[in-house]
Structure formats: C-alpha cells, structure tokens
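Here the complex is missing one protein chain, while the rest keep their positions.
Chain IDs A and B follow the sequence of writing; residue 1 opens each chain.
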Amino acid sequence: MAIDLHKYANPTRFLRIANAIFPWSIVTTVVLLATGLYLGLFVSPADYQQGETVRIMFVHVPAAWMAMSVYSMMAVSSAAGLIWKHPVADLSAKAAAPIGACFTFLALVTGSLWGQPMWGAYWVWDARLTSMLILLFLYLGYMAVWGSFEDQSKAAKAAAILVLIGAINIPIIKFSVDWWNTLHQPASVATMDGPKIHSSILTPLLIMGLGYTSLFVTIFIIRVRTEILGRRLRMLRVNQLQE
Amino acid sequence: MNEFFEMGGYGNFIWSSYGLSAGVLIFLVIISVRQLRQVERDLAPLEETRRSFRKRPVKEGATS
Partner (left out) sequence: MTRKRRRLYIVVAAMTVLGLAAGLVLMSFEDSLVFFHSPSDLVEKPVPEGRTFRLGGLVEEGSFKKSGVEITFRVTDLAESVDVQFRGLVPDLFREGQGVVAEGQMNENGIFVASNVLAKHDENYMPPEVAESLKKAGNWKPKEDKQ
C-alpha cells in the first residue's frame, strides 16, 4: 500500500494523471453545473414552506459539503505528508486550501442570505453557524502559516499540524445540529432514514453537488500544477545561485 | 419573465446568492489560471538555461 502510494506521490506521475483527467473534469463541470442550474432554477418546484427561497439550497448546500470535504481531504493529505513525507501530499493540501476557503465563505454568505428571509436573521451564534465560521478561520490560518515561513518544509509541517488540530471541527460541524439545539435544521440528505427532500428538489441538489465536486477537481489540478512547478522554480533558482 | 426574476418576492436574496457564488468561483478560476501562467513564464528561461548546460552529457528526462 505504502509503495503504491509513493508511486502516485511522484510529482511527474501525479501531473501526468492530473493532465489526463483535466479535460474531462472541465467538461463534466460545465455539463453538471449547467444541468443543475437549469433544473434548480426552472424545473424544480418551490418548497411548501419556504417558497422560492429553497432555491438558495442549490448553491448553499453544495458549498457547505465542499467546505467540509475539502478540509477532510487536506487533513488526510497533511497526515500523509507528516508521516510518509510524500512530496506531493503537502502541496496537495496547500493547493486545496484556497478552494476550500472560497466554498466555506460561500456557504456562510449564501446561508446568511437564506437565513434573513426565512429565519428572520442574517446571522445567529448557534453551534452550526459558529463552527462553520471557525472552519473559515482554519482555512485562512492555514494559508497564513504557509505564507509566514521562509523554509517551505517547516511551513509544510506547521501547516499540517494546524490542519490536523482543526480537523476536530469537522465532526463538530456535522453533528452540531444533532448534539445541541440549533436554529439551523438537522441534516436532510445524509440521514439514517434516507433523504428528507422530495426528489424534484433533491435531484438538482445532488447534480449541483457533483458539479461543485467536479469544479473542485478542475481548480485543484490547476493549483497543484502551480505548486509543483513553483517548487521546481525555487529549486532551480537555488541551484542557479550556487552555480 | 419578470415573475421569474422576482422569485415570489425573494429575488434579491436568491439572485445575490447565485451571483455571489458565480462571482467568487469564477474569480478563483481566473486567479488560479493566472498563477499557473506566471509560474510557467518564470520557469521557462530557467529550464532553457538548464537544458543548454547539460546539452549532451545527461539524457533528456533524467532531470525531473
């Protein structure tokens, strides 16, 4: 297993696979987002309670899903970076962070724009909203750590430790709505007794979710490539100075 | 058509959610592509000199 992973951790091999996926990820992103938006805005019905505002769900929920799954992916790859010193692991986490931060920001803002008309408040300090805000700060802190070290391997280590400490927040976000009374409603899709959303609303939501995932993959490939080339650039510059 | 944009009176909230999401994500794509182009531009001359340095002695592809 470890050997196998190392094969993929090799930067050139990683880039070759990423490059092969890239055109496909662009196509699937465009197709899924176009379909999702069409179904979400034109086909799906208004909700029996929330009326048209339910459409905010199609941009809010996928952003929130991505915010948490991108962070989880960063935690796994940072752990791999710390333990096995994979060359690409730390760079993957670093490349993913700004994307995750954008998703988190969007989940917070679209949630706020949904909260005002439905709940009657843009913001409340309940456990779900607060833990999501903490997630945004974790992303920003992570990016700041990378920026504040001259030595990249030290930066990688410090950033990885930060991500792993912050990973505690992920189950807290997920279960906050079950553990404590919150204004935010409990889970609708990933529940023990199946989704609580009618298929006409669930379908566009899932398609948007896949579209956001695919968009993540696309941007991620661009950013990982940037990170790998950036590392090579630094290496060559150092070599040049020595010669 | 107007009815569609009004969204039952919630148009402001709905369209700003969609607009902001599109804006932020498109901005992220543009920034990411620009950063990649920048690195590629910076890297090109260095790779060039490196290649000319070791023209014959080392075979192509052994460097990465």
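Basically, a residue touches a chain if its C-beta (ideal position, glycine included) is under 8 Å from a C-beta of that chain, and two chains touch if they have at least 3 such contacts.
As the structure is a computational prediction, the values presented were derived from the model and not from experiment.
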Within the entire complex, the undisplayed chain is in contact with A
Can you tell me which of A:Ile17, A:Ala34, A:Ile83 or A:Met235 touches the chain that was removed from the display? A:Ile83
Just to verify: which one of A:Thr12, A:Thr191 or A:Gln240 makes contact with the chain not shown? A:Thr191
Could you tell which one of A:Ala18, A:Val54 or A:Met132 touches the chain left off the display? A:Val54
Where the missing chain touches chain A, by residue: 2, 45-51, 54, 57, 79, 82-85, 117-121, 124-127, 164-165, 167-168, 172, 178-183, 185-188, 191, 196-198, 200-202
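Operating definition for what follows: only the chains that are shown with their structure count from here on.
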Applying the document's contact rule, which stretches of chain B touch chain A when the two form their complex? 7-10, 13-14, 16-18, 20-21, 24-25, 28-29, 32-33, 35-36, 39-40, 42-43, 46-47, 49-50, 64
Given the complex, residues on chain A that touch chain B span 11-12, 46, 51-53, 55-56, 59-60, 63, 98-99, 102, 105-106, 109-110, 113-114, 116-117, 215, 218-219, 222-223, 225-226, 229-230, 232-233, 236-237, 239-240
